[in-house]
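Notes to accompany the following structure.
For this depiction, one protein chain was excluded, whereas all remaining protein chains were kept in their positions.
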Amino acid sequence: MADLETFRSETRAWLEANCPAEMREPVRDEDDAYWGGRRAKFKNDAQKAWFEACLAKGYTVPAWPQAYGGAGLNPAEAKVLREEMSRINARPPLSSFGIWMLGPALLHFGTEGQKQRFLNEIARGEIRWCQGYSEPGSGSDLVSLQTFGEDKGDSWVVNGQKIWTSYADHADWIFCLVRTDKADKYQGITFMLFDMASIGVSTKPILLISGNSPFCETFFDNVSVPKSYGDDCPAYVGQINRGWDVAKYLLGHEREMISGAGGGDRTAAIGAVMKRAAARTGDELDPVLRAELAMFDVDALAYTAMGEKFLDEIKVGKAHPAQPNMMKYVGTELNKRRHELMMAAGGSRSLEWDSEETGGGKPSRGWLRTKANSIEGGTSEVMLNVIAKRILDLPGA
Amino acid sequence: MADLETFRSETRAWLEANCPAEMREPVRDEDDAYWGGRRAKFKNDAQKAWFEACLAKGYTVPAWPQAYGGAGLNPAEAKVLREEMSRINARPPLSSFGIWMLGPALLHFGTEGQKQRFLNEIARGEIRWCQGYSEPGSGSDLVSLQTFGEDKGDSWVVNGQKIWTSYADHADWIFCLVRTDKADKYQGITFMLFDMASIGVSTKPILLISGNSPFCETFFDNVSVPKSYGDDCPAYVGQINRGWDVAKYLLGHEREMISGAGGGDRTAAIGAVMKRAAARTGDELDPVLRAELAMFDVDALAYTAMGEKFLDEIKVGKAHPAQPNMMKYVGTELNKRRHELMMAAGGSRSLEWDSEETGGGKPSRGWLRTKANSIEGGTSEVMLNVIAKRILDLPGA
Amino acid sequence: MPLYHNDDQAMLADTARGFMAEEGNITKQLRHWRDRNCKDGFGHGLWKQMAEMGFTGMLVGEDDGGLGMGHVEAGIVLEEIGRNLTPSPFLTSSVLAATALKHGSADVKGRYLPGLIAGDSVFAVAIDETAKHRPSRITTRAERSGNGFRLSGSKSFVVYGGSADMIVVAARTSGSDDDDDGITLFAVPKDASGMSHDAVRLVDSSMATHTKFDNVELDGDAVIGEVDGGREVLNAMLLAGRVGAAAEGVGVASGAMDMTVDYLKQRKQFGRLIGEFQALQHRASHLYSEVEIARAVTIKAQQLLDANDGAGSEKAELMVAVAKAKVGRTAGLAVREGVQMHGGIGMTDEYDIGLYMKRDRALQEFLGDANYHTNRVAELNGY
Partner (left out) sequence: MPLYHNDDQAMLADTARGFMAEEGNITKQLRHWRDRNCKDGFGHGLWKQMAEMGFTGMLVGEDDGGLGMGHVEAGIVLEEIGRNLTPSPFLTSSVLAATALKHGSADVKGRYLPGLIAGDSVFAVAIDETAKHRPSRITTRAERSGNGFRLSGSKSFVVYGGSADMIVVAARTSGSDDDDDGITLFAVPKDASGMSHDAVRLVDSSMATHTKFDNVELDGDAVIGEVDGGREVLNAMLLAGRVGAAAEGVGVASGAMDMTVDYLKQRKQFGRLIGEFQALQHRASHLYSEVEIARAVTIKAQQLLDANDGAGSEKAELMVAVAKAKVGRTAGLAVREGVQMHGGIGMTDEYDIGLYMKRDRALQEFLGDANYHTNRVAELNGY
């Protein structure tokens, strides 16, 4: 405990010294974060300085082993670091699907060779990854995917189409589910890693209702993927035809992550903020809106407590393994409701789509963006199915 | 139109002259109504006078043909009578499942002999009927019923058990669904009519959570039911083994009735009433409760308009035949919500179970009673299934 | 009066449905003008066509060259506008401004009605001054000046204000900000000097303005109705606009629902049509019920307004508030369920369901959202 307090004061001092003021403001949107990769550019010096300071300490991936580019913090230390960063609103130095998704899969399923190579690249922000899961005909029913890798001995030739590949147009590599055995639905999928610069890969951004295009359609036209990238470094995670195990593990991890992203309790309750915003224009909240905000705040504050309990329980292995599905379901539905209420409180001003006063339509675009929360990473309907089956043990679920 | 206005003024005058003051107060509960039957007793002279006055005019069943005890009013006249009765809050002179349920079935499916006998008995309040549909294993899935009538040539021998038979312990006769062919699920049910005094019939009231017992379990132990009650008067409605057609027709009619019973718009909105009730104790509504009442009132007033539209459309055959399912679903869910809000507004006083001040716990017992609304006559879940199938034409519904 | 369309109205509904589906559909209108970043946000050609159909002047009295129809009829057109997400100045011009102009002098009528009826003019209304609808508080001031008035203040959420040939402005000519009396309505022409617009595109691709009045000089004959007695006209205009917005909202809700129910019958997941999943069936059935009810109460409100020649009986006022509130919640449910049930593709600009969500949001806000009108229902009921 004393060590932890030492660590806390050291961390605090280090952050004080190394985290520039500009990096202590909330990330405005996805483009405002640093994503790394071959074509990465820093938006400003502060972003660069902060990234490099963290990189030197292993703080781009603080809980990963030092051998793979992390700081090797234990869970208690990692929590202290999170708390201290959150205390000063420090931004993450590096945003990356490599950190959030591929990394955990490799830590769990990867060979030593894969870890040495890919985890270090991720930690250093050298390679930007994207995820190739969904296909036009396979959304919630992911396992029905059709993208096929034909076995050519030392390589596969991959053909097919992915959809909802986040920032595929900016990504360097993809981790991708590919069918390698048509006979077995579940045990015929391989979790492949390959370069997006490979011949035959093309991407097309999808314009969303929010006006942004964070996702792409990605097409594979006779893409040749070697089975190995060298000693102890296969081009697939886990075993050939057993990629579904890796995908399931990652989906669980993703839901855990999404469910943890509900935000601290500083932002959970919005009624007071909305009242102050109204007051700034000499207005006050409609009484019915006020009641709806209060009902929301009750739910949001209660969910914050649930989030805390969930994280505490995960740490000691007390949480039901399907609990992330519940957290994801409730958290995303709440976030949609939060933005509905913010739009209602904001009135006609928040309808503006590209005015300067609204920062280019942040309220309305942000509101529309939240509608994907309950679709991506497993729909609310799928979450409810999973709870029924795995937690409530209902028949036929 | 002129005729109708004449009819209206005559009706108004007649009601003025014949409807006693005591009969112009809302029926307090099911025991406060006059149900007729062999063992019927009038609660007071007013009830008797009102019943007899109506009987003489054919107003116990105003829209039925005069030959069967009605007044033979056309739909427009019947509506005028309803409006004029409603204007002075006149009670129905006779409450009866014969009027509401068996009558419509006989009018549609009955033989002339059945109509002559049974409809007249119903109109005169001589025979009190109960309905034998549900069985312990057959609730929503009514057609799975097991009560069996063994064919003995001129009669059936009926064995089995019914549940939710309304006032079976007070009823004289039962209209009852009995399986007469075990091979065919739908086309093996007969809609039988028989005397509850038959040997082998027994009833046991079911104590409800409201503390009342309007329903019974009804047991048939080798009950002999003759196939005919005389010339052109079979003991079954429609055809043998085709009772499901009658039952379906009646279920539709029941839902229509329930959906029409949502109450006029004088009682639909409750917020103002609740505010006045609070004010009488020097209290005011909690702001969040007020908002919930307002949201309810919006829904209730909108539903009232829907009810009006529905009745208007039924009259000219414009309503979708499955629309009563929608009306039943929404109306019963609204009524449950209404009573939840009334309990909330009433506070601790409305929790009282048998105090004099609450008329023996009327608020709480009434509230509990409403919970059956969305179960009896087809559950809300079944209603939603029917809408999905018959109106939205969704696959596999 | 029965709560369904009579034969004439049913015929109008057929016509309007066919016409709007053909000419006002999403591809021809909403996407067309949006993708061209049109500064009006709607097509003048369609407006002219609507005039030829007789729509533009349907609420204008026959004496004034219109069709003298009522809110039921206007609602029929608006429901089709809603169903097709047709960007159109119909609600602001032919419903709101037209209702105000009913109370105008022969002079004012003569100046503006022919253009409206011919589809040559477009009108807007300027009521709100903050981001929420607060018609009880009017701070924009018009002071006597010579034979006329001098108008100063600012208005927001003036839908199609930048394209309008005339804007009906509610201003205070006496009393203090929250007074009921002391309001006057003015017909402010497009070229009035001192009026300036800050145009904003809204989430649904429609255009609105923040409009400033800086000592705008108006003739005395710009007044609609009585000086200081404009509250009544304003209320009539608001009632007409709200029940119109409700009708359009029913169209939006219906269109979103129909599109979603169709999708449930086409999309397969887990080897089944998703419409086979009972959880979705129940939600669709619930939504259907709500849309039916929203439509019913809207017709009820229209009939009550028409019965009273638009003047707004107590009962009509209540039912208009109920309708706007009920439609608001229902259309919100319809578009949310629509996007969610469409899944990922519901989030894409390529599919139309998201456009319904955007239009609903803007329409919701116009002339008071569901919260505002729910609160009004409580107030009108005395609690």
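Letters are used for the chains, namely A, B and C, taken in the order the chains are written, and counting of residues starts over at 1 for each.
To be clear about the criterion, contacts are C-beta pairs under 8 Å (C-beta built on N, C-alpha and C of every residue); 3 or more make two chains touch, one makes a residue touch a chain.
Since this is a predicted model, take the numbers as computed values, not measurements.
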Handout entry: Among shown chains, those touching the left-out chain
Key = A, B, C
Fill in the blank from the handout: Touching the hidden chain, out of B:Leu208, B:Cys233, B:Val273 or B:Ala322, is B:Leu208
Exercise for the section: Based on the whole complex, identify which of A:Cys54, A:Ile209 or A:Met326 touches the chain you can't see. Expected result: A:Met326
Handout entry: Absent chain, residues of chain A that touch it
Key = 269, 271-272, 274-275, 285, 290-291, 293-295, 297-299, 301-303, 305-306, 308-310, 312-313, 315-316, 318, 323, 326, 329-330, 381, 383-385, 387-388, 391-397
Exercise for the section: List the residues of chain B that touch the chain left out of this view. Expected result: 134, 137, 139-141, 144, 163-164, 206-211, 278, 281-283, 286-289, 292, 336, 340, 343-344, 346-355, 361, 364, 367-368, 371-372, 374-376, 379-381, 384
Problem - Positions on chain C contacted by the hidden chain, ascending - result: 277-279, 281-282
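Please note the rule applied: only the chains that are shown with their structure count from here on.
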Practice task
Work out the mean Cα position per chain and let me know which chain is farthest from chain B.
Solution key: A
Problem - Separation of chain B from chain C, taking each centre as the mean of its C-alpha atoms, in whole Å - result: 43
Exercise for the section: Pull out every residue in chain C that's touching 2 or more other chains. Expected result: 374-375, 378
Handout entry: chain A residues counted as touching two or more neighbouring chains
Key = 287-288, 292
